[in-house]
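Here's the structure, in structure tokens; my notes come after.
Just one protein chain is left out here, and the rest sit where they should.
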Amino acid sequence: MMLSRTASQLYWMSRYMERAENLARLLDVTHSLSLLPQSRGGSDITAALATTGALEACRARHPQLYAGDVMHFMTFDAANPASIVNCLKYARENAHAVRGKITGEMWESINASWLEARQMALEGRPLAGFFDWVKERSHLFRGTTYGTIQRNDAFSFVRLGTFMERADNTARLINVKSHLVGNEAEDSAADFYLWGALLRSLGAFEAYHELYRDTLSSRRVAELLILRPDVPRSLRACVDEIAELLPRIKGDTGHRAKRLAATLHAEMSYGQIDSILDDGLHTYLTQFLSQIHGLGDAIHGAYLEAA
Amino acid sequence: MKLTIDHETVYRYDDIVSHSTQYLRLTPANSGHQRIISWQLDLPGVASEGVDAFGNILHVLTLDTPHSEIRLKARGVVETSDGWAEQPETLPAPVFLRDSPLTEASDAIRTLAAAHADAIAANPQAGLTALMHAVADAMPYTTDMTHTGTTAAQALALGAGVCQDHSHVFIAACRSLGLPARYVSGYLLSDRDTHVASHAWAEVYAADSWLGFDISNRQQPDRHHLKLAVGLDYSDASPVRGVRRGGGSEALQTHARVSEADQ
Partner (left out) sequence: MHALTLPESGHYDEMLLDSGGIRPHYRDFARWLHSQPPETLARKRAEADLMFHRVGITFAVYGDDSGAERLIPFDTVPRIIPASDWQTLEKGMRQRVTALNAFLHDIYHEQHIVKAGLIPAEQVFSNSQYQPAMQGLDLPHRIYAHITGVDVIRHSDGNFYVLEDNLRVPSGVSYMLENRKMMMRLFPELFASHAVAPVQHYPTLLLNTLRHASAVDNPTVVVMTPGHHNSAYFEHAFLAQQMGVELVEGQDLFVKNHRVYMRTTAGNKQVDVIYRRIDDAFLDPLAFRGDSMLGVPGLLSVYRAGGVILANAIGTGVADDKSIYPYVPDMIRFYLSEEPLLQNVPTWMCRRPAELDHVLNNLHELVVKEVHGAGGYGMLIGPAASTAEIEDFRQRIIADPNNYIAQPTLCLSSCPTFVESGIAPRHIDLRPFVLSGRDITMVAGGLTRVALKEGSLVVNSSQGGGTKDTWILEDQS
């Protein structure tokens, strides 16, 4: 048993940390793509922005959407609530509020991340190094959590936050490219870079080659990122974790959340990429996102803002 | 005389309210002045009953399922008399010397009061009656100029107000003279104006007893007055005070009808 507010703060602490990492991954890949001669430049940045939902806010500030401005907007801009620096700030604020419920090491890692990020924003740190740093800080936070916190409800809510956020982020990321998934024969050279970029942004490039030992095809990329349970950022891996975490939480207020998670888990366990592609990848992902959001609402209602 | 009271309060919200808690002072107590023959509350949930700091009957209503409207009904029959016989006081009178947010005296209030200090010292009843007329003269009864959060100082500066404002200014003036004074909320049977069935007046502690002054009507409260609650100011004695989660903006409708019961 723990306070609903505490559970909520633990959950959002790790969601924001995960969001910072995913943003760093997305922007890192976008950044490297923009350095390639074949790059489509601005359009990629627009696509990256679209996944975060910050496109309109950014256009209002920087109507031209110049790459440099957009990058700054999404990384160091304190006025953009969705920037990486702000994700780290919100993660830290939530951690601060539950300092008594997390270990000293967890608090130190998350507090130091925010303090350093603020410093980097002031100094205008080069982006490539910054993205690597954000990923490292997220790894450190997860590792510290895993290595130091008691396996109780607090742990479950921290992990739940990580995987709910990751499922959402991965699905949005694939969804942006979903219109490109079609006949394998039509995969163009430019798309090769895009699929490569997508895999890299999700840290799944090596896994692809290990598993398929073949050139990149959109169908296999989609299968890998949606259905493979052994790829840590795939939708299936996230849903596996969520479905395992929910029943561990003590109390009997979360029936609906558990049922939704179990349903989603069953659907994915027996899902097949061909039928997903037949119905249309975009349709599938839109439905997945709506299921994840429904699950998020159920988690909120049952545990995080119980009346 | 026998009074029949019918009082309905309705809050409507733009959005869903997930949780709300109300303090209701909608039940009069028996006293030497009034005898409750029947009284009932019709509420949207179970309320717990108690007595508040000032001795008023208090109901606490918690609604913890989503709602977008709260409807509160109070009705009953009460027999009243002209007298305000002494009743046991729960609090020492000096408690009613302290300032409250709505009754802090301004220089204007102190000046108004000071002009009557000698007269009150000589004859409390007569002196306070003169002060009552002075307050009523300084701020003719006017609706829509003030609201429930208007302070005594603001209302006097506006030179206008309703019974709540009259009472606040009068109370602030009395306290500035070192006289304990309190706010009374209640009902009034009136043939002059049917809109002011919900009413407010003041009581002052002078010469070892509490004296009532209905400033808006320039009179001593009598059998037409039914007392609901007392406090330092409106916020202590208000019939309904609530806090909610969610709901957006609200619209409030109240109907209070007081009539003479059939003999």
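A few remarks follow.
First chain written, first letter: the chains are A and B, and each begins at residue 1.
Basically, a residue touches a chain if its C-beta (ideal position, glycine included) is under 8 Å from a C-beta of that chain, and two chains touch if they have at least 3 such contacts.
Being a predicted model, the structure only gives us computed values, none of them experimental.
When the full complex is examined, the chain removed from view is found to touch A, B. Residue in contact with the omitted chain (choice from B:L26, B:L58 or B:I120): B:L58. Within the whole complex, the absent chain has one touching residue among B:H133, B:R223 or B:R241, and that is B:R241. Set against the missing chain, the residues B:I36, B:V77, B:V95 or B:M145 yield one that touches it, B:V95.
Taking the whole complex into account, subunit B touches the unshown chain at residues 19, 21-23, 46, 48, 50-54, 58, 60, 62, 64, 90-95, 97-99, 235, 241-243. Of the residues in subunit A, those that touch the hidden partner chain are 1-5, 7, 93, 96-97, 99-100, 104, 107-108, 153, 157, 249-253, 302-307.
Just so we're on the same page, only the chains that are shown with their structure count from here on.
Between the Cα centres of subunit A and subunit B there is a gap of 57 Å.
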